[in-house]
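Incomplete set of chains, arranged as in the complex.
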């Protein structure tokens, strides 16, 4: 078994604001992240799949094809977007890095070929904060 | 003469949209950056000053104090903000990386002690795009 990881990037706006809470409570819990005029990040997205290398190619899966699938099905939906307003799979959820990673995992599961074994979605919000989700 | 550089970070939302242009023209010129729901970045800000080291400290200027000045006078105003809506020194200007670097230079000139010789503001919008301004 070998693990193959591909890095993609996207830039997005978001804010952390629970609509069921008062402005005061949102400010206390989320601090600067609650700013209703939004802020944003350069996200780094690492997608890891696992499998056995094929004899004829040496690949577990063509990394260029993996990149194309991630870009078309995930990056296209979230790059240069507002995560709270523009992204269908984040509707009704808090736009935390945790929930975004889970949302990306679910999108990838829908579009990756059956033979591809998704292992991990690792998402950096800044160079000092990241989450990992293994399904 | 020696040059001393300090790196600070901030995260912000912005969009590129000229209000005097039609939506179509904005889309053609600015592409995904014109999204009216905003997008955002983790900005890296390098501030360079120059001078002669003082004999008693070996410093041209205390880098901790430099950091405090940048944070209090610049980062505080733009971190976790919307550059178009929330930042006084960007009002009436296009929120390009170029104009943001010039705006930051002008803010720093106002608040740095007279003896500090500002040399360069270098601003990364992403790891692949940066601008430098020398006044």
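Each chain carries a letter (A and B) given by its place in the written order, and its residues are counted from 1.
Methods note: a contact is a pair of C-beta atoms (placed from the backbone, for glycine too) under 8 Å apart; a residue touches a chain by one contact, two chains touch by 3 or more.
For clarity, every value in this text was computed on a predicted model and none was experimentally measured.
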item: Full complex stoichiometry in copies [only 2 chains shown in place]; value: 6
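Operating definition for what follows: only the chains that are shown with their structure count from here on.
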item: Interchain centroid distance [CA atoms averaged], chain A/chain B, Å; value: 28
item: Residue ranges of chain B in contact with chain A within the complex; value: 9, 11-14, 32-33, 35, 37-42, 79-82, 85-86, 126-127
